[in-house]
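Right, I'll just put the structure down here and ask away after.
Here the complex is missing a single protein chain, while all its other protein chains stay put.
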Amino acid sequence: MVLAALLASLALVAGCSGAGALGAEEGVETVTVAIVSNPQMEDAISLSPQFEAENPGIRLRFVSLSENEARAKITASVATGGGEFDIVMISNYETPQWAQNGWLTNLQPYIDATPGYDAADFIPTVRDSLSYQGSMYSVPFYGESSFLMYRKDLFQQAGIQMPAQPTWPQVAEFAARLDQGEGQRRGICLRGKPGWGEVMAPLDTVINTFGGRWFDPEWRAQLTSPEVRQAVQFYVDLVRQHGQPGASQSGFSECATQFGQGQVAMWYDATSAAGTVEDPAESTVAGQIGYAPAPVVATPASGWLYSWSLAIPETSPRKDAAWKFMSWMTNKQYIERAGQEVGWTSVPPGSRQSTYTIPQYQQVSGAYGPLILQGLQRANPQQPTVQPVPYQGVQFVRIPEFQDLGTRVSQQVSAAIAGQITVDEALEQSQNYAETVGESYQR
Amino acid sequence: MAVTTDTASDERTTATDEAQVPRKQRTSGANVWFGVIAWIVGIAFFFPVFWMVLTSFKTEADAYTTTPKIIFEPTLEQYEGVFAAGIGPYLANSVAATVISTILVLLLGVPAAFALSLRPVQKTTDVLFFFISTKMLPVVAAIVPIYVVVNQIGMLDNIWTLIILYTGMNLPIAVWMMRSFFLEVPGELLEQASIDGAPLWRTLREIVLPIISPGIFATALICVIFAWNEFFFAVNLTAANAGTVPVFLVGFITSEGLYWAQLSAAATLAALPVVLAGWVAQNKLVQGLSFGAVK
Partner (left out) sequence: MIDRAEGWRRRAPLLPALVFTIIVTQIPFLLTLFYSVQSWNLVRPGSQSFVWFANYVDVFTDSQFRQVAINTIVMTLGSVLIAVVLGLLLALLLNRQFVGRGVVRTLLITPFLITPVAAALLWRTVLLDPTLGLVNFVLSPFGASGTEWISQFPLASVMAALVWQWTPFMMLLLLAGLQSQPSDQLEAARVDGASAWSVFRELTLPHLRRFIELGVVLGTIYLVNTFDTVYMMTQGGPGVASANLPFYIYQRAFLGFDIGQSAAMGVVVVIITLIAASFALRLLFRSFSVEEGI
């Protein structure tokens, strides 16, 4: 009897849930947005009541998750047609793959039918990386490359001049000179936390510019090649000798804290860090920071290309409402709005060229704005390294297996940074993983 | 006879009944020292929690100091921040999932425990083995099928999914616990009732339930603790509508900067209800955990 009552109530609830969320009003569509909880996205959430006021027929619900959870949940949901979300935040890693799988709504018709949206204004490399067969399948909320941040005051004290285009050996030398030893200020902060979006992102750019690659054009794994060995050894040595404490556990946020609290002299990371470290409320070194392009060795440029963008899963029944909000969040007016209401250092950078012509933004971002734009324009996902590769992507290999492969390799690298294994051991093991993946493409 | 020799003894000490306890002391001087040690250990165990609460009243600048700050100007801004970030619906979901699943556990578990104790079915041991063995299956092994099934019946991001799963998660342990309480009911009372021809449910309600109600309460408390703190199902099966407090806490960690003070405020709020419940009912907790061996 209890069971029967239980099943009945279950059926009842299941029936209800089909009709929409609890407490939904008549004639109002609720759009559910899965979003990564970065500061700019939180700003967007706080500004979204204005959208709801302008569009009384649409209610928004946000699911704000940190990057790893967001990626796991969104992928599982979209791949199985889970339909929990009407808008998902994904990146240029997922977009072309998922578009090919037919999981995403082609946004080109919506873009073309929205006057004033001006998709031509998106930074070309970013726009291309979010397109499949000439149509955009997600629209960029922000874009980022990577660059080197350094403390101008410390460099001046030490009498060091940062070159216009630093090389990695130079950076290593600066790090050694500015390192005060254990327990005190260290030379540089570099990510060491496992995760393909954590340590692998900066490390991949180093591997690329040292001339290394994941696979050769025949999909033979190349992780034990001399170039890759040299690059990884360099990275691990640098962070172990002159890097931050707790290196194998630090990712973007930990480095942001270290650099912002003046505990390291340099930091090589995402260009989106500028907003955080230039914010006096969070950073004690705001105003003392210099910026340089991503250091290089054998390639002319080495910055990565990444974009958090918004897409509509094919399963969503509320595509028009979803697009209304997406276009609101990614158009030029939003950037003005965010600048005026949240602050010009907090506008989502790296999506639109026009952002860099706004006088107020130029004023606050003069030190780094042009460098971000340049980094994004020079990033080359088609040809990330010296030799040819069969894949696309700078700081990732754009194949579905890479999330797992990249994470496994990153765990090995992280263990090498922690000093538990040698770089050679880490790469031998990584090579095994990469070979398994490569073989499935050779057939 | 279902009562063990241990529990049948006259000892009726409850854990806080301090008057009856001092039976092993030799000198009061030794006890003072044991008291001091116990206080030190107690404070050491509690200190991280204390520090978390303290940090939640700091500004971020006060939270990030190489020499920890004890004296600072307390602020409520972190809590305001947490509520502004919308912890409210998550709290409501946690309450719903915890309370309803616990009620379901009791509705299903009390009769089952009865059937495994006072009027045992055949193969009681096998059934008990089955129940407890389900607790040993790693939930991760089942998460993908659960996700696929829940998705297909359209119950993703639905609080009832969590309620059903939490009921399944807590039921085995609850059956075990309540069974051990049932075993404490004197058999003569039941025989008397059945001779009088009273129907089963009346026997249960009028004779058995009053005796085992403290045990049921203790079981419920354990279920509440585990349901409130559950994270794995919640994070994988909910989205906008049905997220619980641990999910909120994880979503609260921003990818771009860990804010200790605000995180501490969120963690404090997440833990508070269960900590308070556990503090208030700690004697019941001892009973529940000892599977009825202590009254």
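Letters A and B mark the chains as written, and numbering starts fresh at 1 in each.
The definition used in the following text is that a residue touches a chain if its C-beta (ideal position, glycine included) is under 8 Å from a C-beta of that chain, and two chains touch if they have at least 3 such contacts.
Since the structure is predicted, the reported quantities are computational estimates derived from the model, not experimental observations.
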| item | value |
| --- | --- |
| Missing chain: touched chains present in the view | A, B |
| From A:Asn55, A:Asn101, A:Gln170 or A:Thr224, residue that would touch the chain that is not displayed | A:Asn101 |
| Residue numbers in subunit A that touch the chain omitted from display | 1-3, 6, 68, 72, 75-76, 79-80, 97, 101-102, 182-183, 192-195, 245-249, 258, 263, 400-401, 403-404, 407-408, 411-412, 414-415, 417-421, 426 |
| Interface with the unshown chain - residue positions in subunit B | 1-2, 4-7, 9-11, 13-16, 18, 21-26, 31-32, 34-35, 37-39, 41-43, 45-46, 48-49, 51-52, 55, 64-68, 108-109, 111-112, 114-116, 119-122, 124-125, 127-146, 148-149, 164-165, 167-168, 171-172, 175, 180, 183, 200, 225, 228-229, 231-232, 236, 245-246, 249-250, 253, 258, 260, 263-264, 267-268, 270-271, 274-275, 277-279, 282, 285-287, 289-291, 293-294 |
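Following the convention adopted for this analysis, only the chains that are shown with their structure count from here on.
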| item | value |
| --- | --- |
| Inter-chain centre distance, subunit A versus subunit B - centres from mean C-alpha coordinates, in Å | 39 |
| Subunit B residues touching subunit A - in the complex, by the definition given at the top | 60, 64, 104, 107-108, 111, 147-148, 151, 153-158, 160, 164, 235-236, 239-241, 243, 250-258 |
| In the complex with subunit B, residue positions of subunit A that touch it | 2-3, 6, 9-10, 13-14, 17-18, 21-22, 32, 34, 36-39, 42, 61-67, 69, 72-73, 76-77, 80-85, 252-254, 256-257, 261, 272-273, 276, 282 |
